[in-house]
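The complex is shown incomplete by one protein chain, all other protein chains being positioned as in the whole.
Chain nomenclature is as follows: A and B, assigned in order of appearance, with residue numbering initiated at 1 for each chain independently.
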Amino acid sequence: MRNRIFSAFVILFLSILIILPLSITFLLSVVPVWSEAIPNEFGLIWWKEILRPAYVKAIFNTFVVAGLSSICIVVYGIVGSYLFTYYDFMGKDFLFSMILSPTYVSCTVVSLGLIVAYVPLRNTLWMMILGNFVVVSPLVMKYVHSSMIKISKELIEASYSLGSSKMNTFTKIILPLSRQGILAGIILSIGMCMSALSIMLMLYNAGWITIPIYIYLENTTGTLGIAGVFSTILIVVTLMTVYLVDYVSEKYAGF
Amino acid sequence: MQDSEVGIRVEDLSKSFGSDEIIKNLNFQVKRGEFMTLLGPSGCGKTTTLRLILGSILPNKGKIYFGDNDVTDIPCHRRNAGIVYQNYALFPHMTAYKNIAFGLEIRDDPDIEAKIWAIMAKMNILGLEGRYPNQLSGGQQQRVALARTLVVEPRVLLLDEPLSNVDAKLRYELRSEIKDLQKSMGITTLYVTHDQEEALIISDRIAIMESGEIVEVGSPGDLYFNPEKEYTRDFLGIVEKRLKNLENFRKRAR
Partner (left out) sequence: MKYEFEKYGLLFFIGIVPVLFFFYPIFLMVQMSFHYEGAFGFSNYVKFLSSKTFIQGLFNSFFISTISVIIISLMGLMIVMSVRDYDNVKRVIKLISSLPMVFSSYIFCIALIYAYGRTGILTHLFSKFGIDFPIHKFLYTKYGIIFANIVFYLPYFIIPLFSSFEEIDPNLEEAAESLGSHGFHKFRRIIFPQVLHGFITGMLVSFLLIFNQISIVLAIGTGKTYTLTYLLFSQYERARIGMANTIATVSLISTFVIAFMFQRILRVIRR
């Protein structure tokens, strides 16, 4: 009984701590002027502001950057996982830790490194994609690999014994059976590339401003309404991605 | 049956998980010092019965007695029922010695060392005290598990298919060891298995279980040669088939 009260308290505590601030970001977007502690005037003025070309471009930029980055990240993750699951070679563990090393390091350090090492790429779209790639691909590879390695080796053997080529086995057996990890990787990649500020902070350029950068800039200049709208958009899109991917994986769950 | 002869008594025991009624109005007794087996197919409720007697789950209805004592409301850690599992359940972060010492340390026993060496000698595992469970074979692990349970002199001994994870040759050895141990210590024992041969060979009495109910109780000989219920006849009848197959093999192979 004591435990049940404590559990209820824990849920309440976590809800206030976590859900409340998130709902406030939505509030930010529907309050024209937040002058008092508790707003009493609501309006959609900020949502109309969003339709300005500069902001629309930001939304477009975000999708493009996240999309391109995610494609590279997920392809790399799948190919890398395939290598680590089905091949043996000297230094395998060492290589795996090498690939995971960016997770131990700050995004700012990674960004600075890229800036210093690839001067001609500074202030281009490719630098932004590269930054996303270096930071996010280790995480995605971990997810995909842990899914792929659970596929029973006997299934692969059976496939070959029936005459299937390596490529055919890969596309018809391995990919579908590791889709849980792959889908998790896609969600993680899109979510992080779209919303992570720390990666873009030092790598963005004026022609490719994305939503997180705008939120940061608007916050420092005080126009929180826009920040609120963008945040809400991000949260909604991320949740929708999670839901969509979940739905798709459920639909094909039983084949 | 006089009360002082009762080892374990189960009265009108019922247990449901959600809407599933696993155990329905169970009634049976194990005599003091007796070796009784709960025999039945997977999912018939024998492990649940064991855990109810152990005290790790509570019944929805009914009572459990150890001898004259009603233990229904006594929590698991004070009931002093010993249990041995199919997967040994040795504490992986402790050596064999520490595993066996665990229960004695809780009871602040002054003779810990002497008792541990004695039980290890009895179970034939001297020399393994410094090893961790993952450094022991299946048979060795099961012996350590038995030692750990028996060294604290429990009131009743519960065994949940302890030999299913042990290979065939070792199974026969351990089976007779367990039986001898039980006889020499005189401890009331409830053994759970789905293996008909094992039950027939090792038990003083067998309780056949099916879908949460006791179908029939009797000595191995009675149940095998004169079963009262159709179910018992079918369930044990498979042994007869196996014996016939073996006999045919012997005839052909000669």
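Heads up, the rule we're going with is that a residue touches a chain if its C-beta (ideal position, glycine included) is under 8 Å from a C-beta of that chain, and two chains touch if they have at least 3 such contacts.
Model, not experiment: these values are computed from the prediction.
Colleague: Using the touch definition from the top, which of B:Ile112, B:Val152, B:Met185 or B:Ile201 touches the missing chain?
Modeller: B:Val152
Colleague: If the hidden chain were put back, which of A:Leu114, A:Ile156, A:Ile186 or A:Ile209 would touch it?
Modeller: A:Leu114
Colleague: Touching the missing chain, which residues of chain B?
Modeller: 51, 54-56, 75-83, 85, 87, 89, 91-93, 102-103, 106-107, 132, 148-149, 152, 154
Colleague: Which chain A residues touch the hidden chain?
Modeller: These residues touch the chain not displayed: 3-4, 6-7, 10-11, 14-15, 17-22, 24-25, 27-28, 34, 36-38, 76, 79-80, 82-83, 87, 89, 95, 98-99, 101-110, 112-118, 130, 133-134, 137, 191, 195-198, 201-202, 212, 215-216, 219, 224, 227, 231, 234-235, 238-239, 242.
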